[in-house]
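With one protein chain withheld, the remaining protein chains of the complex are depicted in position.
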Amino acid sequence: MVQSGTSVVGVTVRGLGKAFRGTWALRGVDLDLAPGETLVLFGPNGSGKTTLLKILATLVRPTRGSGVVSGADLVRARDQIRHRVEILSHGSALYEELSPRENLSFAAAIRGDRPAEGAVAAALERVGLGEVADERVRTLSSGMKRRITLARLLLRRVDLWLLDEPYTNLDREATKVLEAALQEHQERGGMAVIATHNFLDGFKLATRLAILARGRLILDEPRGTMTLPAFQELYALRTEGGGR
Amino acid sequence: MNFLALAAEILRKDLRIEARSREGVNTLLFFSALLVFLFRFALGPTEAQVRQGAPGLLWFAFILTGLWGMARAFQVERENDCLEALRLVPGDLGGLYLGKVVGGCCMMVATELAIVVMFGLFFHLDLWPAGVRLVPVLILGTVGFVAIGTLFAAITAHLKAREVLLPLLLLPLVIPVLLPASRLTELALAGESLGAEPHWLRLLLVFDLVFLVLGYLTFPFVMED
Amino acid sequence: MGPWGYIGLAYGLAAITLVGYGWSLGMRIRKRRARLDREAAGRVEVVK
Partner (left out) sequence: MDRLGVTLGLGAGALVVAGLWMGLVQAPPDAVQGEVQRIMYLHVPSILTAYLAFTVVLVCSIGYLVRGTRGWDRLAHASAEVGVVFTAITLFTGAIWGKPTWGVWWTWDARLTGTAVLFLVYLGYLMLRSVVEDQDRAGRYAAVVGILGFFDMIFTHMAVEWFRTLHQSSSLQRGTIDTALKLPLYVNLLAFVVLYAYFLARRLRLAALDEAVEARDLGE
């Protein structure tokens, strides 16, 4: 058995590869993440960002390579990881006929982490959905649905957040809630991997910057003193010229 | 997570969704009524003919509505990628299977009862005496069907050709369940005791049990990426 | 049709099925081989 939990922290991934239909969606990815770090992953469509997040979430088994998240092995100790990771995917994973409150309670219940009394209401309140907590999701706008998924993210305390294009359908206010929540998450020692196209918002949140192109990690370094224009230039250079 | 608790959560959620989305229930009822109406042409006018052909046709109707119900149970999960969240449930995914099977059985038996009642109305049959025996037969037959159906609905849920593939895989596999079920239905409708041919009952029970166990054991493999 | 007619039909169809399957396997194997060889050859040319 892999060492459990708190003694080993961080994310370590070595030589990760995933083959889909005769091509490599991801190959030879090495990645290290320390507590409090937020890695923002940039890359063109189809570069493997989503695949990487899904592997870290234990949704997809890697074809090659190995990894450890919070001391638990990516392949052998999936259940342990599932208690410590939260993913925000393209799909909302919401049931249209249920209310936001019911959706959140269900999501928490099936993971075996029953939220504290009032936690669901508080999370919904925080994303500004307190008033529609008992409406059916079907009647809500797509922006509101996105906020529900944000509330779901806030419901549990986990080590690692995996956010796939989190800014899609999020308005200004909700983006601010996300940024604040991420800040708290970092301060607790939480880690995050964010995949995005959105340079403006993504850059702001990052403590580390990475570029994925054609399934390979071609850049991974601390943000340091890098400015956004400098990074954009670097990105353009790497993904068009040397990304092959 | 405890697998019974997970099963209960899934079941509660599914029944709640079913209760709220009227379209599903309404369409099923309408479709059932239509089927019973069509029986009239298939069976012929005399009561003897009706009695003779009824068990087979009833189960034919149950299968048609059942196939639809099975596909539907996972359509809800597919809609917003809910399946992905379910796959991330830590622990025994067998609970998910159990919840889906119980929910599917509830839906299917309810539909079957509606069909049987309409059948009795349209063909002037007094079904009350038969009912006591018919209900357990319906339940037993349905359990076997749903045990396999849930598994294949999960398999085909994210395939493009699911509408074709689900019946294609499911129907040959449920034949051993359908044979005893329709035979027992025949007995029940004729007002005879099910104990008259106990081997059918035993056979059906064994099939149900084996398919449930196999489904429970293999379901987690189906749910993996 | 006499008894030998039925026998002929059964054995004939079985022969066609078995030989046909064997042949299809052979063809599929040959196709994969050709593909592998071609690609190998293609690589050599690139190297040149």
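Letters A, B and C mark the chains as written, and numbering starts fresh at 1 in each.
What we mean here is this: a residue touches a chain if its C-beta (ideal position, glycine included) is under 8 Å from a C-beta of that chain, and two chains touch if they have at least 3 such contacts.
Since this is a predicted model, take the numbers as computed values, not measurements.
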item: Chains on display which the left-out chain touches in the complete complex; value: A, B, C
item: Positions on chain C contacted by the hidden chain, ascending; value: 1, 3-4, 6-7, 9-11, 13-14, 17-18, 21-22, 25-26, 28-29, 32-33, 35-36, 39
item: Contact footprint on chain A, counting only the chain that is left out; value: 19-24, 61
item: Hidden partner chain, residues of chain B it touches; value: 148, 151, 155, 159-161, 165, 168-169, 171-173, 175-176, 179-180, 183, 197, 199-200, 203, 207, 210-211, 214, 218, 221-222, 224-225
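The working rule: only the chains that are shown with their structure count from here on.
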item: Pairwise touch network: line, ring, star, complete, or other; value: other
item: Euclidean distance of C-alpha centroids - chain A vs chain B, Å; value: 39
item: Length of the line joining the C-alpha centres of chain B and chain C, rounded to whole Å; value: 43
item: Parts of chain B lying in touch with chain A, wherever the complex brings them together; value: 1-2, 5-6, 9-10, 13, 16-17, 20-21, 76, 79-82, 84-91, 224-225
item: Touching residues on chain A, where the partner in the complex is chain B; value: 54, 57-61, 78-80, 82-83, 87, 89-98, 102, 106-107, 109-112, 136
